[in-house]
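A protein chain is absent from this complex, but the other protein chains hold their places.
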Amino acid sequence: MTSKEILKVRGLKTHFKSGKKVVKAVDGVDFEVKEGETLGIVGESGCGKSMTSLSIMRLVDEQGEISGDGVYFKDQNLLDKSEEEMRSIRGNQISMIFQEPMTSLNPVFTVGEQISESLRIHQGLNKSEAWKRSVEMLELVGIPSPEKRAKQEPHELSGGMRQRVMIAMALACNPSLLIADEPTTALDVTIQAQILDLLKKLQSEFNSAVIMITHDLGVVAETCDNVVVMYSGKVVEHTHVDQLFDNPLHPYTQGLLKAMPRIDEDVDELYAIEGTVPNPDNLPKGCRFAPRCPIAKDICHEKLPELTPLESGSKVRCFAYTDEWNKEESQNGDINKEAAPSQGN
Amino acid sequence: MEINQSNVETTIEDPNFLPKKKSPRLERVKSLMVKLVTNKMSLVGGIIVLIYFVAAVFAPWIAPYDPLGIDLPNKLQPPTADHWMGTDDKGRDILSRIIYGSRLSLTVGVVSVLIGAFFGIALGLISGYYGKFVDTVIMRIIDVLLAFPGILLALAIISALGPDLINVMIAVGIFSVPTFARIVRGSTMTLKKVEYIDAIKALGASDFRIIFLHILPNIMSPIIVQGTLRLATAILTAAGLSFLGMGAQPPSPEWGAMLSDGRTFLWSAPHVATFPGLAIAIIVIAFNLLGDGLRDALDPRMKN
């Protein structure tokens, strides 16, 4: 708790207007990232985790409207920055790695040129200096014969190689914050592990903070210090990674963990959370998880719970951890009991 | 974040496409009309096309003068209240000639596109349905036709058949064959892969029946779109041929030929060349608008 917060997100909202409908992709997100920390953001696809990261970078399409109390990066509100100021931050102080290494590199430029570009924009290196540094970066991310590889175009590289290039590009300017949006999802399992190891190694070397966006709890367990669980555009739980696995708080997190296949247990049937993620342009009135929640009470369908800090330091958005809970009529049972999974019939 | 796109229409390239029964088809025609009318550009195009057709059909009632009536004392008059578009070098009323000319240009356009569509569709269906050797041969023939740059094939045909409006229709028709053949072939090949065609085959339907009852009706959308766009090209090409003296002969009020006449007086009476050209340009724009609108309405994936 001593290290400084490098990023503080407060009430971040990203809404898309199409006609009369408003799609609330990100709807009031709060969290913070400390220096050198790896923060995981987990959730199902469509929960707004990728959109959150794009909103921090202010890279959302024109139709998307970003608002909120602030995105404070090194105590400066990114939402107040001009486009020009944002450009000097992107790729320099905050950089990003994307999910699809196959399509995230420009097919018509050599990888060396693409890494050099960041260095030339942000560090004012000339062409040959930037090239030299690019080759060093390729070597650093573990690409064999980097001199030769730098002169190649993306189509000559495998998916894992391309993701390494993406990492080299992202780290070229030594950013304070690296956002990795599902960096391993599109890769083979063996390559996944290599890339995660590489990220971990480089993080300690460069001392960057990392936001790791993923739907894979395995990745979280391996890389993250703290975890934010998102559901339907909102943070439902913010906790330490050990806490997440040992003592998940929110019923949704509990469901996610149960849905994760485990090697040490022999299970006949995988658990799945019933129902589907609510449509972002037609959200339920109360808690957004209530329609799928095994322990929901009347209050859950009527009021939206706040993200509440607990004594353990974790935060959770659930009435079960508030005083109001016990006043309610019990419907399905208590949170402390095993939330009854409905299996089959 | 994926925003749901629920209103994406199925098209023939969609493997899940299933042909619908008669009444839904009527519904589709209705919804197509609604789409065309709501698309302002295609509405404008449609209205202009309609005006031209009305002018062509009712030319004798609409045209203020005889299109061939020579009136030498009033030759080369600029636009006046009597002659809205002025008169040509023989004193003929240009507006009347343009109105009558719409008969020629629309006929040439429609007939040549029908010729091109007929042979193009036939070749495309055979090529796409039977594939293999037949396909190779037909496609090589199409390649050869496409190897003639632009108007040159039509010109070569005219040079053999002689300058005449009928020959222009034939020449421009042949010029349109490759476009239709390629589009029909592509659509047929896609549709042939659809499971339901296999099912019908298994029921013992003849190739003829499958092609005409099951494939052709379902590839009409691209044919209609292409036909409309092709009308624009056909009218342009035919006018170009007449301009070169390879089509309609004087004193016929063909727009291209009129334009060619007007060249001589470009200095003294520019209106003689200006108005026929405008007449061509406007109908071509209209067909292009209508064609683009039809494509947007029938094939939403092409939209930008």
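Letters A and B mark the chains as written, and numbering starts fresh at 1 in each.
Heads up, the rule we're going with is that contacts are C-beta pairs under 8 Å (C-beta built on N, C-alpha and C of every residue); 3 or more make two chains touch, one makes a residue touch a chain.
Criterion: contacts and distances are computed from a predicted model.
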- [ ] Select, from "Heme exporter protein D", "Nickel import system permease protein NikB", "Probable 2-(5''-triphosphoribosyl)-3'-dephosphocoenzyme-A synthase" or "Polyamine transporter subunit membrane component of ABC superfamily", the UniProt-recorded name of the complex's unshown chain.
- [x] "Nickel import system permease protein NikB"
TODO: For the chain that's been dropped from view, list the shown partners it touches.
DONE: A, B
Open item on the list: Of the residues B:V29, B:A147 or B:A199, I need the one that contacts the missing chain.
Closed with: B:A147
- [ ] For the chain that's not shown, point to the residue among B:M85, B:I138 or B:I280 touching it.
- [x] B:I280
- [ ] Extract the touching residues of subunit B with respect to the undisplayed chain.
- [x] 140-141, 143-153, 155-162, 232, 236, 239-240, 243-246, 256, 259, 262-263, 266-267, 270, 273-274, 276-277, 280-281, 284-285, 288-289, 292, 304
Open item on the list: Just checking the interface: what residues of subunit A touch the absent partner chain?
Closed with: 57, 59, 87-92, 95-96, 98, 100, 102-109, 117-118, 121-122, 153-155, 166, 169
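Basically, only the chains that are shown with their structure count from here on.
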- [ ] Provide the C-alpha centroid distance between subunit A and subunit B, rounded to the nearest whole angstrom.
- [x] 54
